[in-house]
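Every protein chain of the complex appears in place save one, which is left out.
Chains here go by letter, A, B, C, D, E, F and G, matching the order in which they are written, and residues are numbered from 1 within each.
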């Protein structure tokens, strides 16, 4: 079992997860990462693809979201730490929901977003133990948390 | 103490809370409502107005959001049921965060939004016990939950 | 607030709830009773009557069952004691589900059924603190629990 | 330790457990399965066979059901996910009780049954994150949850 | 509602409960007391008197003890503080069980016994926040806890 | 029952509690305050004064601290919000312990101290939802939390 | 990690623990056993032997009992199942306390004692999932719980 299990929630259209995982590997840290299904199309279609078609989009979405919830709830509950990334596009209410859920069950949270989003994310940031802007900062936090070492020292 | 305490989370720019409260009063239901501070300006400024100015917007927002969290966390924890309203404008990440938090601590949730928001809200809806479109529907649910009566019967 | 709050789960086609409530009133006990909606038709239709019709019975049932869950979950969680009645007809899986839920969240349980059902109900009975056959026995248990008095002494 | 531990509750007279386990093995998924004792006779007799005979069936059932509860409670609590299967015969109140218990302690639930049982199972279905009709669908859900892959893609 | 609710567990053959209640009343403290059924005969017979006779003493005791548990578990869970009295006679394992249960669910405990019992009660005492010898000391502790006043000052 | 119950932990040698209570009364807020015993001498002596003298200061302190814990633990658990005040003198480890305990059981915390103590209190401040310097600020926070009003608006 | 971890609480003057462990080994079951320190003298003296002598037996016992509690509390919390043995001698209040503690934190319990103790142990038995008389029966229960097999079948 890794020393730390980190769930990476949120944006699925950029490579921030890969950047963090690569950085952590380069730093030699013993961390396991988990995440939601990041294949957008599968994530949307899983309910009807497995359990049968629906006429109404509402129920298609319900079936899919609940199957995804089996994965996300389980992995968030098993994690030691949740990183939530907000990108520049889309509503991303699922990311904010994950942050609220993680907070409700007592998981430490790191939020990652650009400064432009500071005001609308202020309630989410206020529940976090760190607010980062870049994957590199998240890697540095994880490195410090496990080893006590700081960059450049 | 009222029979039921309902926390009304989310949108603060339309009168949906008043509509629900009026409807509930007209129906003669014994329900107490709680909510975040809905005076937008005060909600934004409370941190610096009480605890002193900040140069950086990030810390102004932090101070304010944490004071607001004293109210929202306490009231959500004391409620029996949480209604979360998503409107047509703004990011509303705090509403999704509240939904996630309520779900994490085991509160029943009713979500209220127009059909246009069904897809981006699918993860939030999937955690709810009812998804309504109008305040009238919320009033009818509350009436049914307390009395067993249905509209028009 | 009453001395004890008792949730009466299960069968809705006989007058066992009234018998218990009448017996308790005659005994002068300070007990509040709660229950699911017992108007069968409303309980089945509440979802579509309030939130709109569905073509598929599956989703009609889902909408209704989740609205009913707002009531039942909340009242079971607020109760001190849950009485679960199994009658001679129907599947009554909701009654067994309620018993399991009550047990999972740590509520004391009294089960009530005729001896014919002993074998199929053995797992439910095994989670109960008393297995009664009649409403009168439930009234006597409640009376003893509150006052220490036994019938005929 | 497997990536996921799944408890298979309910019907013991068909081979649905074997079908799921075989399908999961064929799909190369790292899942551990647990279940109640499925030898019907032993499950009925374990109490008196070990702890001594009883004259009354009620106490024979009690002794047996409580020993079985040592196994079922422990395994449900240790699982990540509970699948509950309802067949076409018998009362199966223990399956509904397991579903309620799993829900009460916060485990994600998949229910599996044919469409004929939709209405009487509506409260149980409403607590589930997926309602499947076949073991193959359960295997596909488990595969998607672990790998993100969908059948035929 | 009283300022403090105190459950008085243990010995039922001396008047220690009355002494504490009288002392508290004389001191004008706003405390509600709860206790098990202290009519020994009723406590022993409640199971069979209500739910029907048993041939084996084992099952007579089981039926009775479980009905008593409805009362004791509920009242201990509702209390703010548990006082457990050990007398000079009998096994009193139910008193030690109550102490362990109260400790397991996080209730503050006061134990009351004479010095002769110090060694065999050392594990119970070690879980308590106070070990008193007399009802008067318990009254003084309760008075201090509510008012800050000490005897003779 | 008051709208909010606030536990005032920490320093007992200045009148900060009275200032907060007076300010809240003047503002017409419906808040109940609780606190440890603030009579220093009684707080030190309660153990031996009630339960008998000790030769070793260690056991005198143990007896007293545990009786005080009956009060403080109970009141912190019953509160909605904990205010922890650090003064300029003494070790005040009990105040920091209270803050940690309140955080561990999920209570919102306001810390109050002068800027000189910022660095040594940084871990305590980091667990708080507000860090105030004066009783007036605490009163203003409480007023805002209950009414949404800000000073001077 | 073993399939099951079983804590063996209670009597330390007979070889019942060895009998269970031997029986389990002979049956080829994958079970790990834990227990309190069973060297009576060390269990009594550990407090003063490590932390320094005490004049009063009360504090000697306190120091020892609390160090023993580090072991017993931790191991009971880590166990899947608690077996509590009551012998024919001594007060054994620590065994009853362990049973209450285990029950309070939700552990399944097996109690083991001779029929003579049925009446005084009725409250403890009523909280157990099995009441055995011999180590052989406990081994058979453990075997059945892990494998479904019954003796002689």
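Annotations
One rule holds for everything that comes next: a contact is a pair of C-beta atoms (placed from the backbone, for glycine too) under 8 Å apart; a residue touches a chain by one contact, two chains touch by 3 or more.
In this text the structure is predicted, and so the values were computed from the model without any measurement.
Annotation: of G:3, G:74 or G:114, G:74 touches the absent chain (contact as defined above).
With the whole complex as reference, residues 57-58, 61-62, 64-66, 68-69, 86, 90-105, 115, 117-127, 131 of chain F touch the missing chain.
Residues 1, 37-39, 42-43, 45-46, 49-51, 63, 66-67, 69-71, 73-74, 78 are the ones on chain G that touch the missing chain.
Hidden from this view is one chain, which touches chain A at 1, 4, 80-81, 108, 110, 129-132, 137, 140-141, 144-145, 148-153.
To be clear about the criterion, only the chains that are shown with their structure count from here on.
One inter-chain figure worth recording: chain E and chain G are separated by 24 Å, centre to centre, where each centre is the mean of the chain's CA atoms. Centre-to-centre separation of chain A and chain D, using mean CA positions: 31 Å. Within chain A, residues 66, 69 each touch two or more of the remaining chains.
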